[in-house]
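One protein chain is absent from this view; the other protein chains keep their places.
Labels A and B are assigned to the chains in the order they are written; within every chain, residues are numbered from 1.
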Amino acid sequence: MRHILDTRRRLPAVLAAAAALTVLVSGCTGQDPNASAKTTQIVVAYQNQTTTLDPVRADYVQTDNLDQALYDTLVTYDKDRKLAGRLATSYTYNAQVDALTVTLRDGVAFHSGNKLTAEDVKFTLDRAKSLSLGVFGYISSYASTEVKSPTQLVIHLSRPDALFLGALSRVHILDHALVAQHAGADQGQSWLLDHEAGSGPYSLKDVSSGTYTLSRAPHYWQFDATRPDRLVMRRIDDLATTKQEIQAGNVDIGSINPADRDSVSKSGLKVTPTTFIMAYVYFNNATGPTADPAVRRAVMLAYDYAAGLKQFRGNVGSLAAGPLLNTLTCRPDLPTVGQNLDQAKKVLADAGIHDLTLTMRFQPAFADQAQEATLLQSNLKEIGVTLNLQPIAYADYLTTLQSKDTIPEMMLGTASPVYPDAGVDLTKQFATASIGTTNQSAYSNSKVDALISKANSSADAQARCDLYKQAQTIVSDDAAIMPMYNTARLKASRPDILDVDFASPNGNVAIEQLRIKK
Amino acid sequence: MSTLTGPSRVPSSAPDTRTVWVRYLRPRPRRSSLLDIVTISVAAVLVLAAVFGPLIAPDIDRSSITEALQAPSFAHLFGTDQQGRDIFWRVVVGARYTLTSAVIIVVGYALLGVLIATLATTGPRWTNEMLTRFIDLGIAFPSLVFALGVAAALGPSLPTACIAMVVTGWPMTARLLQGIMKETLALPFVEAATVLGASPLRLMAHHLLPNSLPPLWIKWTGDIGNTALVLGALSFIGAGAQPPLPEWGAMVAASQEVAMTAWWTILFPGLAIVVTTTTFGLLGDMLHARMDPSRSRTRRRHGE
Partner (left out) sequence: MRNHIIQIAAFAARKIVGAIVTLWFLATVVFFLGRLTPGDEARAAAGASATPEQVEAIRRRLGLTGSLMEQYLAYLGRLAHGDLGVSSSSQGPVAGAIFAVLPHTAELVVTSMLIIVTVAIPLAVWSAVRASGAGDTLRRLVVIIAAGMPTFWAAILLQSLVAGQWRILPISGIATVGIQVPPVTGLRTIDSVLAGSPIAFWDAVDHLILPAVVLAIPFSGQLFRIVRAELLRVLAREHIEVVRATGVSGRHVIWDHAFPQIVNPVLLILGVDFAGMFGSAVLVESVFGRDGFGSFMTNAMAQKDTAAVLGGVLVIGIIVVVTSIVIDTIQIIRDPRVRAKQIGGAA
């Protein structure tokens, strides 16, 4: 025992010396040894866990962000959110809108060297169908693929589905030979956790502890020298830490709190709103106290929207005017929301409703949601309605959506379209057929159903647009949901990084589009 | 290593011949230092705030965004939070929830832990083994999972969080106490007492517990502040107090995002917790000093 205690006395001195040495040496290791003047790189900070790189899970936003850089899709959305070809040079529906003829561009090769052909497209779609997971939810009308030639194929759908084409912007094409090599017992899912089999502008160089290093693929069919040689994705959950790293120059682009916008701009960085989202309260339209439209309208008139936008979203964005996000096209002109406490009280009084108690669920992990919920609670108290707040985890919330009796009375949430097509959200949210899966408000109106199904079976883009507008008007008149505001996240970035506002189909920053000004 | 007799009823120049439990209830008075007086005064203020706070406070739940995030001023002594509510009054009203919960939780798991540790040390060999396993199980058990489970079953609220924390808090106490008592049990004076005919109960009450508890006073009183913070973290993940309850820990957790620019939103509730921790910590030191069964003139000379 004596020996151990003796070392205990000397150990502090030894460790103090080691600490001093560390501090001195740390000056030497502060720089990234590989980012010299020759290789350009952009370090991107992201927030949540990237569960896997497997494209079948590109329904997870983190996965899709990385896969957009590592893979190619058949079609994508350009800077103006218009559908454009990526691997596909032409794409046409047949008259019944249940078969899609696609022509692929020639001369595309995967990072592995294998040529990209129609077989790879067939493999990718069949795999998604067989695994029945993730992105297959977006292309659930897929039936089979008919390969006509290495660059020609026909995709057959099980029903008319005009939305299928846009959904292909989230389907990343796999190198079928490479995946077959590593298929294992689970069709390659464990291998694709941290490997890629893509043809995209970047290839995966390294994965470790949540940091993904991508290097520019030299033989990419749309090679662009203004793309950085390297993209590094670093996970930093805390936004205050992200801000410090950006200001220190260790991170080149990342999200910041709206409260920090001014101090970040002052330090010479560019601040851009990206990742547009809409904040909503979803009501249960079928059962419970919120099935009464008077209750819904009263709640919609009680909330202090302007205050919420200003205080909790940093005044980024605008108040809602219609049930869909304002970055989408095909939206009708609808009135902007606003608070009117007197009107709210009148609505309740006219309907003979007194002593109302409602329960709202929200996700406590999102601080802004907790604040919005608290504000609504206070607003409702002023019109004599008691609001109880009950947190819920997202996975548990998904379970409650399975039946209209278990859907919460009120649920606070944010949403952004899975790809920029008005039809997607309308079908997901407001079709009767979607009750039990994605219809978060148990909303059901046969007129809306008719409009949606007519639009989804039509190949004419203009006709679809008009039908969607009509549907939105009805949804808004029915007060089905309470849209709050169109808002966005703020990204701080080095001033020489271009195209920060180029959105990926999922709405986030398209990292493969980031370029460095020469 | 010393092999001399351990402590207990060691005679000092003025032996304290009262039985151990009387000493706990009526500690022998000694000169109180300034620190002791300040500590007791602050504790009194906290208790007053807890008892009378909600009765004298104005409306603390009403959101008024136009006044949001104002720095401390004469109108709002501690400033306003993101909802525009006065932080000073929320801290005062919050005393009741935070202090009561923290004290109940710590007292709860202290009692439970002492009970189980006692049973685990003095029972027959097989109960010892079983209870030791049970204690290990308790330590390994993920408190977060349990808290979420209880919240799912009973609905998230402050009482739910208290139950969860008592059930997940006793293993630490039990393990510590059991380990200390195992050593104390092996000391010669225990054998001596047994030989002299002391029953297990008397052994426990007069010899084992008084000599094993002192480190735990410090742990328990130090835990009170930490408990408040954990309650806040639980609210954050949806297992504890829900808005608009002004629970201090929840206020700290909720203001993390704006903490850098609106420092007062996190400083004052945090300070309330720190003051509580410090006060209870110092009270713990006072307890530890006064209730030690071994007295000697050396200690009194040190003014302890």
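Some observations on this one:
Throughout what follows, contacts are C-beta pairs under 8 Å (C-beta built on N, C-alpha and C of every residue); 3 or more make two chains touch, one makes a residue touch a chain.
Note that the structure is a prediction, hence the values are computed from the model and not measured.
Among A:Ser90, A:Ser132 or A:Thr386, only A:Ser132 touches the chain left out of the display. When you scan A:Thr101, A:Asn114, A:Ser140 or A:Asn326 for touch with the missing chain, the hit is A:Ser140. Touching the chain that is not shown, out of B:Leu77, B:Leu144 or B:Leu203: B:Leu144 (per the contact rule at the top). Within the full complex, the residue among A:Ala109, A:Ala393, A:Leu498 or A:Ile516 touching the omitted chain is A:Ala393. If you put the missing chain back, the residues of chain B touching it would be 1-2, 4-5, 7, 10, 12, 33, 35, 124-125, 129, 132-133, 136-137, 139-146, 148-149, 152-153, 172, 175-176, 179-180, 182-183, 185-188, 214-215, 218-219, 222, 225-226, 229, 233, 237, 252, 256, 259-260, 266, 270, 273-274, 276-278, 281-282, 284-285, 288-289, 292, 294, 296, 298-299, 302-304.
Summarising the interface, chain A meets the missing chain with residues 1-2, 5-6, 8-9, 11-12, 15, 19, 22-23, 25-26, 28-35, 43, 48-49, 51-52, 54, 57, 59, 132-138, 140, 186, 189-190, 193, 206, 208-211, 213, 232, 234-238, 240-241, 244-245, 247-248, 250, 365, 393-396, 398-399, 402, 418, 428, 436-438.
FYI, only the chains that are shown with their structure count from here on.
Across the interface of their complex, chain B is touched by residues 1, 239-240, 257, 259-260, 263, 304, 307-308, 310-312, 363-365, 367-368, 370-371, 373-375, 377-379, 381, 388-393, 396 of chain A. Listed in rising order, the residues of chain B touching chain A in the complex are 1, 61-63, 65-66, 68-69, 82-83, 148, 152, 155-156, 235-239, 242-244, 254, 256-262.
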